[in-house]
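A protein chain is absent from this complex, but the other protein chains hold their places.
Letters A, B and C mark the chains in the order given here, with residues in each chain numbered from 1 onward.
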Amino acid sequence: MSTVTELRVRYAETDQMGVVYYANYLVWFEVGRVEFMRSLGFDYKQMEVEDGCILPVVEANCRYRAPARYDDVILIEAGPVILKGSLLKFAYRVFRASNAREGQLLLAEGETVHIVCDASMQKCLMPERYAAPIRSAIRFTDRDEQQDMDD
Amino acid sequence: MSTVTELRVRYAETDQMGVVYYANYLVWFEVGRVEFMRSLGFDYKQMEVEDGCILPVVEANCRYRAPARYDDVILIEAGPVILKGSLLKFAYRVFRASNAREGQLLLAEGETVHIVCDASMQKCLMPERYAAPIRSAIRFTDRDEQQDMDD
Amino acid sequence: MSTVTELRVRYAETDQMGVVYYANYLVWFEVGRVEFMRSLGFDYKQMEVEDGCILPVVEANCRYRAPARYDDVILIEAGPVILKGSLLKFAYRVFRASNAREGQLLLAEGETVHIVCDASMQKCLMPERYAAPIRSAIRFTDRDEQQDMDD
Partner (left out) sequence: MSTVTELRVRYAETDQMGVVYYANYLVWFEVGRVEFMRSLGFDYKQMEVEDGCILPVVEANCRYRAPARYDDVILIEAGPVILKGSLLKFAYRVFRASNAREGQLLLAEGETVHIVCDASMQKCLMPERYAAPIRSAIRFTDRDEQQDMDD
């Protein structure tokens, strides 16, 4: 299970090549990740503040397929793919939304890997009230993919 | 008294107009401000961590004279101009450094106004070990300017 | 006449003080400015590409009233206040949206001043098809304010 978040490319996000600067996709991944969390009924702010549970990134990867441009409407698909012990992995796909002239286009895809940590930045297990819905979301995705393969 | 800090324009700082995006000058102001502090023998990190003394910005102004471009060498002149109670004001001038073809050029000038706060974000007086050298720096500048006017 | 644009504070926009870094308000001003343009039925992208009409910023000011925090819903009110020759001035107010616990709160207000330029960055007059609706929007605002004063 993943969520789709929409945003519009800001002027600040472009560079002199006339396209979105490559580091900004990692910012968008984070926007999508947070909205996925919200879709499960809790927010990352609450995790940090109330549970002292933080998710520092230990790895980030992005493959760029086509450039995003100023004022494009962007769709960020984000969802968890692995939660094993303290390791949490998210996958992302970034699309340009369909417009009058063109259909939807894949711009980039990538992953981030996180280690669940407590407030003192020590590795810990994710509180079950977060872990359970994340695990369900992963199972949901796996079932979809299994089905895709069976088709 | 002010300090001059040098940096080079990053690709990330440009926008599709082919020049540095306007918000980045406020980032550069902050870089210059921190280096001014360091020139007085203390650093802002230490102020925040050891003294719980923080300097949130309550006002920022920038006038843009000429565009900075990718890879330009930039000089940031920064120094305090007012310290009165909890109010601290800095002034800045941003230059493009002289290069083989052209002389130094003023790109922007501006100010930031800060309120000295304690760790709980309440207005307070700046610890004297910071305030005294800042006051000296301001007097030094005033004397220079007086001299300029007398010439 | 002004428009109100909504966005959510990104993790990337915070700094170690736990609040939104001050330069990001200028990015938000730009987001609001662009949406105002769109509300008039044209977009800034089109202005740049089709008419070679660009709006470099020559001045930006921001007064910070209260900090924005991660995940806050932000409202950006943006509208033109002066169009005289090549000079275009916008005014902005940034609010935190009402939430379950608190009402709407003014976080910052400011202005940007722009010079209308052609593709070669020379000062020019704004094409009338953009200037006319902007002038109407300003008159609309003035009338509102007049009315406010009359009340």
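The criterion applied here is as follows: a residue touches a chain if its C-beta (ideal position, glycine included) is under 8 Å from a C-beta of that chain, and two chains touch if they have at least 3 such contacts.
Bear in mind that the values here come from a model prediction, so they are computed numbers and not experimental data.
Undergrad: Name every residue on chain C in touch with the hidden partner chain.
TA: So the residues of chain C touching the missing chain come out as 11-12, 14-19, 21, 23, 70.
Undergrad: Could you please point out the chain B residues that touch the chain left off the display?
TA: Its contact residues with the unshown chain are 8, 10-12, 27, 30-31, 34, 43-45, 70-71.
Undergrad: Name, in rising order, the residues on chain A that touch the hidden chain in the full complex.
TA: Residues touching the hidden chain, for chain A, are 17, 19, 22-24, 26-27, 30, 48, 54, 56-64, 67, 112.
FYI, only the chains that are shown with their structure count from here on.
Undergrad: Find me the chain with the mean Cα position closest to the mean of all the protein Cα atoms on display.
TA: C
Undergrad: Averaging each chain's C-alpha atoms to get its centre, pick out the one most distant from chain A.
TA: B
Undergrad: Superimpose the Cα atoms of chain A on the matching ones in chain B and note the rotation angle, 0 to 180, in steps of 5 degrees.
TA: Nearest-5 rotation angle for the superposition: 180 degrees.
Undergrad: Between chain A and chain C, what is the gap in Å from one C-alpha centre to the other?
TA: 29
Undergrad: Roughly how many whole angstrom separate the Cα centroids of chain B and chain C?
TA: For chain B versus chain C, the centre distance works out to 25 Å.
Undergrad: Can you list every residue of chain A that touches 2 or more other chains, as numbers and ranges?
TA: 11-12, 70
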